[in-house]
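Quick one: the structure is below, questions incoming.
Every protein chain except one is present and positioned as in the full complex.
The first chain written gets the first letter, and so on, giving A and B; residue counts start at 1 in each chain.
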Amino acid sequence: MLELQQLSRHFGGVKALDQLSFEVRAGDIHGLIGPNGSGKSTTVNLISGVYRPTSGLVKFKGKDLGDLETDRRVHLGISRTFQNIRLFGNLTVWQNIWAARVVRSEGLKGFRERWLSGASRAKEDAELLLSFGGLEDKRDVLASNLAFGEQRRLELIRAAASGSDLLLLDEPAAGMNAEEINDLELRIRELRKLGRTILLIEHHMELVMSVCDCITVLNFGRKIAEGMPGEIQQMPEVKAAYLGSDLPTAA
Amino acid sequence: MDLLDLIDLIQALTDGVLFGTTYALIGIGFTLIFGVMHKINLSYAAASIGAAYLSLVLVNLVPAPIVYLGAALAGGVLGWLIYLICFRFIPLENPLATLMSTVGMLLAIEELISHLTLGMPQNYPALFANSNLEFGSFFLRGDLLFIFFLGCAAMFALTMLLKRTKLGLATRAVAQQATAAQLCGMSVSATNGATFVIAGLLGGIAGSMAGAAIGVLSPLMAMPLTVKGLVVTVIGGLGSIPGAIIAGLMVGGAENLFQFLRGVSERDIYVMLLLFVFLTLKPGGLFAAPGGRD
Partner (left out) sequence: MDFYLGLAQVIGIHSLLGLSAWCVLHTGQVSLAQGGFFAIGAYLAGMLTSMFQWPLGYALATGAVSACAVAIAIGFPALRIKGLMLVVATTAFAEIIRLFFFNFKWRVAGPEGLVGPDGSLGFGGIRYFPANGWSSFELNALIWSLVAMVMVLLAWLDRSRVGTMWRAIGEDELAAQCAGINLTAAKVSAFGIGGAIAGLAGGIFAHYATHIEHGNFGILLATFAIAYPILGGLASLWGTIIAVIFVQGFLLEGLRFLGEWRSLLFGVLIIVVMIIRPSGLLKASLGMRGRLNKAAREPEYRRDQAKSGTTDEVHHA
């Protein structure tokens, strides 16, 4: 579904990404890990269109994304969450989801949806997502007033509301306690069952090892390892990248 | 165009550039405050003119250079007052509120000046008004030259202040990371206040320079000076002092050039268009503040 070919991104003299190549297969939950500064967020920003590559390609469903604007990428089927939560603070929970959902019914396809099957279809989807995130009783609360865990859930369902095939999750577990992480894992699995592909950037090794089908490891902007969770845990390069500390095995 | 016209053109350009130091100082003032507090003080130019008015008190008592010094000091005091009234008590997260409060201050200052002077322009002392350096038909106006050097001296003093003193360091630290600066023991509000004072000192000099160049002070000068100052700040790049200097000289020169070519009533249109040209080509300004990575 997603293919990065020799992707590089330089900021002045700093090579944030250096000839990175990997593939995410449709239906997978693909993990992207690495120490801080290894280029994980840069990768997400390149895929979602926030940055443009210095060289190399991002191919989605076989097509080179090139210079495509971020919002067009969303319509093609890529959506994302943010490491530091970026909700629409002064909009309610419902409005946050609605904003992402309603954008889908643009153009001819949207016209049909709005006038023939009525706006109810979009409302249904949004309601479903609301309950998927467990936020039904918070629908009229302003996003900035939610508890931290609820905000993270809202970020997740807002990204899902775009109806995208590929979800980029940028450290969704950061700051969460064990129970919230379990919840998150369940939701991610549920999303995959519903047909989404997921690229998960995370530091939380337990979550990554538990939920991912395949993992790519970055360090200093380059890929240093790739494989299934079990393999990754054994690789000395990976251990070395994390300063020699042993990686915990999957729970 | 024959030689005489060409000389006139260069004359206009030179006069403009020399006067441009005034705009440069105003631009530096705007950019200093923006750099440190990420806010625009729209009343800055008005306060500068106000400082010049305040220095009128000294006019018949002391020689002209002391009058200018008086204007600078008045500007510093006004700057601190504006910080106190318009910025100190409004939460930092509310830039619209501070914008509006400085607008209110701008109105208040203009009106106050109008009332106290009954709307009559006041004469302002100029130095070297009648001595010029002549090179045939081309001459460097003495008063403008003085203003130019005064402006340069002020900029030099500012650079020394920012690079060599503790206060300067504090200013730069707070500009970059206010919370961390606080954790290092710097008082953010004191530094901000000090920045306003420094900007005010510069503004006072600029106000007196404007008065000296034109020969009179009038409340009507506040608005155009504000607009030109903002144009200079934007062209130079928000937060960049070298940018403001270069842009100031450029705008001064361009303004006079346009006046020479198209007359005084159309002059400002072209100055604004110059701004738009810059915004299209270099939206960040000449020396854009670097954007963050993450």
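Here is the rule we go by: contacts are C-beta pairs under 8 Å (C-beta built on N, C-alpha and C of every residue); 3 or more make two chains touch, one makes a residue touch a chain.
Worth saying up front: this structure is predicted, and the values here are computed from it rather than measured.
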item	value
Neighbouring displayed chains - absent chain, whole complex	A, B
Given B:108, B:152 or B:184, the one touching the chain that is not displayed	B:108
Absent-chain contact - pick from A:2, A:100, A:201 or A:215	A:100
Chain not shown: contacting residue from B:59, B:90 or B:162	B:90
Hidden-chain contact residue, picked from the options A:55, A:120 or A:144	A:144
Residues of subunit A (touch criterion as defined above) contacting the omitted chain	45, 48-52, 69-71, 74-75, 79-80, 82, 84, 86-91, 95, 98-100, 102-105, 140-142, 144-145, 158-159, 161-162
Hidden partner interface residues of subunit B, rising order	34, 38-40, 85-86, 89-101, 103-109, 111-112, 115, 179, 223, 227, 230-231, 233-234, 238-239, 265-266, 268-269, 272-273, 275-276, 279-280, 283-285, 288-289, 291-292, 294
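What we mean here is this: only the chains that are shown with their structure count from here on.
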item	value
Length of the line joining the C-alpha centres of subunit A and subunit B, rounded to whole Å	48
